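A protein chain is absent from this complex, but the other protein chains hold their places.
Moving on to chain A:
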């Protein structure tokens, strides 16, 4: 028998805490060296960043890197082709059409985190628009909006129930939904082909209201940067106090500076046009809230757990059915909210709202932004990054008078394929590097 004598050590809750250690690994019993030489400790300073960056690329942990590179490439290419692509006008236009599909893509991110897919978001968006449009003709605007959004939640719950309780693959349930809800949308619209947004409706404001005071955009930018800096600082201080590895001050300042430049340039751009769009504010709020839910709450942790291993999640006492149902409810709700933005941008509800390539755009946005199709890996910010890529391409093509669907479809399809290939390859690299 191979036992090393050791004084009994308690393992119960409080007693398990031995003398405080300062970030170092525990000294091992016997002849093993105290610090494992293979530990991943990032060196301080610039060399540390470069090394860590290389290691991440090699092991397939690339996250949002391809999409950021892609955005820069798209910017440069269209700027070279058109001569005036990087303009405040385009920034405003891209935002106008990006928010609706972007919000729908947030819902898709949740579903993808489970390793599932929701093919019905486009139809749900269209139906929500129709419900709002039809009810809004003889009902207070606010109530019609709420009922429109709730229709999406309800449909999501239905998809989730059929998937989680009956065990029909989500792909099939939502494929049925894709057809069925589009049919219901046409039926709800009846013999009206469009219902223009009533004057004064909040839905109209969604994409048409701007905070035109220049202070609004700059104020929001400064607030975001300050909040980011303080949150990072606070986290770093807490970790330092607990003796855990923490970000050095220099790194926090660097990150904040990068964010500040991006945000202030955007604010400047919006102020050159009509000001800060209300739609962008709503989108950012949705992103912040959902990001918080996914990363900082038990619920979010459970979503990732189910996406990473259903059996492990179940044995940890997680109610897998409820997580699945609720995620589809979130997806349905986001689809419906996105649908109202689509209605706002196109001037009202109509029979084809949410149809066409809308669905593919949302799924593509989530995947292009770096959320894995295989479940368990992703961020809601990929919805923002991905939809920016897609809308930038659309806008650039419009500017070159190539706005026909033919070219748009081909290019968007190609971009989606590239994103999925990157996702698959990075997953394979992660496997060989032992990380998937």
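To be clear about the criterion, a residue touches a chain if its C-beta (ideal position, glycine included) is under 8 Å from a C-beta of that chain, and two chains touch if they have at least 3 such contacts; residues count from 1.
By our rule, contacts and distances are computed from a predicted model.
Asks: Which listed name, "ABC transporter ATP-binding protein", "PqqA peptide cyclase", "Rieske-type oxygenase" or "FeS assembly protein SufD", is the one UniProt assigns to the chain that has been left out?
Replies: UniProt lists the chain that is not shown as "ABC transporter ATP-binding protein".
Asks: Looking at the whole complex, which of A:142, A:190, A:309 or A:413 touches the chain that is not displayed?
Replies: A:309
Asks: Among the options A:190, A:243, A:356 or A:413, which residue touches the chain absent from this view?
Replies: A:243
Asks: I need the residue numbers on chain A that touch the omitted chain, in ascending order.
Replies: The list for chain A reads 1-4, 6, 8-13, 16-18, 21, 25-26, 28-30, 32, 36, 38-40, 59, 235, 238-239, 242-244, 295-298, 301, 304-305, 307-309, 311-318, 375-377, 430, 433-436.
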